[in-house]
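What you see is the complex with one protein chain gone and the rest in place.
Then we have chain A:
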Amino acid sequence: MILDSKIPAGPLAEKWTKHKFNMKLVNPANKRKYDVIVVGTGLAGASAAASLAELGYNVKAFCFQDSPRRAHSIAAQGGINAAKNYQNDGDSVFRLFYDTIKGGDYRAREGNVYRLAEVSVNIIDQCVAQGVPFAREYGGLLANRSFGGAQVSRTFYARGQTGQQLLLGAYSALSRQVANGKVKLYPRTEMMDVVKIDGHARGIVTRNLITGAIEKHAAHAVLLCTGGYGNVFFLSTNAMGSNVTAAWRAHKRGAYFANPCYTQIHPTCIPVSGDHQSKLTLMSESLRNDGRVWVPATVEMAEKLRKGQIKANDIPESERDYYLERKYPSFGNLVPRDVASRNAKYVCDEGRGVNETGEAVFLDFRDAIKRDGEDTIRARYGNLFDMYQQITGENPYQVPMMIYPAVHYTMGGLWVDYNLSTTIPGLYALGEANFSDHGANRLGASALMQGLADGYFVIPYTVGDYLAQIGPSPVNADHPEFEKSIQEVKDRIQKLLSIKGSKTVDYFHKKLGKIMWNECGMARTAEGLKQAKADIKALREEFWKDVKVLGENEELNQSLEKAHRVADFLELGELMIDDAFNREESCGGHFREEYQTPEGEALRDDENFAYVAAWKYLGEGQEEELHKEPLEFENVKLTQRSYK
């Protein structure tokens, strides 16, 4: 199959406008004849469900949480980018486009990214109209701040809770449509399969998490807005329930999975404190605007620190190495996430880590507090400082924070074309669940932008084009394909419950996470990846022989829910390894140790790897098939990324 990105021809700035005109429209009176399923109610899902319902489509929205408002978009802290240029500091749609392409290390499509930058301005208008309380200046207008990887202030924010406020905005729009009867909500419901009829997605099979009932839902189109797969690493900043299951089941039904190895390791997380840890907590990288990252200049000093013989505040200026400011004078502490993370790893690998485990660096606010006063710093980051203190028991107004990188976001995901359609017609992927806009590394404050762009401003047009083409003949769930899928889901549940092995689901998840973090984390090697592939295969076999899932299907059964998700992670993990092995270059979040510049920066190979790697599932136990979508750059010149 040739992957057609369907990027419209013509100048970059006119592509989306032209495409909108060329797309077919559904007559307003006919919209009520179409049913659309939206899986996931985060920024992408809630905004899509609300917008489609406003247009008149009948929407069914599903989430595994007890309410749509709990989706993990809520945890995004720092902000949302938009090319408003309210600050008169030289921002423009083209600059946001350029920064995003460059930040993604030239592994994203120009057309998609330009559209993202273009609609970014509409998102802010929309959210403000909904009553989202963004930060404001004394004159009553909106405030902005600069954010990792950008030299202009284009980030809109709501203290350190931007994701929460944006999600509650989208949730309120969704709630309004529930009240209008245009959206039917299915909380505590997990998607178990996509149902295809004559090659088109025509519905889903779900499990009611309270009763265990396996149910079928038919629709003219299915939208997967189910987030990323960072929890394959066990420890990540994702919510405990975040999972790949919906995307993975779609993949197994024929949707290609693109660039699975592109994972973002976020530089500012609270370090791991012990084996009991269940998740890692992110501290917004907006902290890097005022905090200075450093470690002791010498290993000896770091050792003293680790043994508790000296305190951070006692270390004199001359003995501190502000390594980001030293190596990257023009970006300093604001270098993109992948660069900041990798450098933290380097200094810790040298033995200059600052906590007991040796895997932490300082993020110090001493100078910012001296310059701006404690009150100003509190106004900017109060809730983050409180959270840090709650978790670590230390007061960051008085002692420097300790941070270390952690898995945060996955740039890879289901392959989609310009219309956000997967390789299965009628099946769409939005937000983090797709692969399309961030290349090999996502810039800060761009995830919220993409989720809302897809949901509010892209899908309402593109899904309409598809629906107009297939026509409004009714769909129903009587087709034998639904029964077939239900039976497969039931068989799998039965299998999981009947193994009655000796090890818990978490045992397997933790082991998988260790393999992935060690061999497919911040740095990867061919050797390590080969070993990891063998290890994952063995672990998967052990899982299906020896996992212990208690209880029954016909009840709330959290072990069973988790077993489903971990079983899918055990398959995805192997594909990530394959993808990382195949990509013999370093780019963005994908760092192969064999491919680096003499200064230790990622070394791309544009000649051989300027493509999207899209993987096709061929069947149980078989190697997946690689398809390449070449990336063409007409408007930017590919350069070695430099933040010096």
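Heads up, the rule we're going with is that contacts are C-beta pairs under 8 Å (C-beta built on N, C-alpha and C of every residue); 3 or more make two chains touch, one makes a residue touch a chain; residues count from 1.
In this section, contacts and distances are computed from a predicted model.
*Asks:* One chain of this complex is not shown here; going by its UniProt record, which of these names is it: "Purine-binding chemotaxis protein CheW", "Succinate dehydrogenase iron-sulfur subunit SdhB", "ABC transporter permease" or "Hydrogenase 4 subunit F"?
*Replies:* Options "Purine-binding chemotaxis protein CheW", "Succinate dehydrogenase iron-sulfur subunit SdhB", "ABC transporter permease" or "Hydrogenase 4 subunit F" considered; the missing chain's recorded name is "Succinate dehydrogenase iron-sulfur subunit SdhB".
*Asks:* Looking at A:15, A:31 or A:70, which makes contact with the chain not pictured?
*Replies:* Candidates A:15, A:31 or A:70; residue touching the omitted chain: A:70.
*Asks:* Considering the complete complex, identify which of A:103, A:203, A:241 or A:521 is in touch with the unshown chain.
*Replies:* The one listed residue touching the chain not shown is A:241.
*Asks:* Which of A:54, A:319 or A:481 sits in contact with the chain that's absent?
*Replies:* Once the missing chain is taken into account, the touching residue is A:54.
*Asks:* Just to verify: which one of A:279, A:537 or A:616 makes contact with the chain not shown?
*Replies:* A:279
*Asks:* What does the interface between chain A and the hidden chain look like in terms of residue numbers?
*Replies:* 47, 50-51, 54, 65-72, 74-75, 84, 86, 122, 124-131, 133-142, 158-159, 161, 163-165, 168, 171-173, 175-176, 178-179, 185, 187, 210, 237, 239-241, 273-274, 276-279, 281-282, 387, 390-391, 393, 456-457, 460, 504, 506, 548, 550-551, 555-556, 558-559
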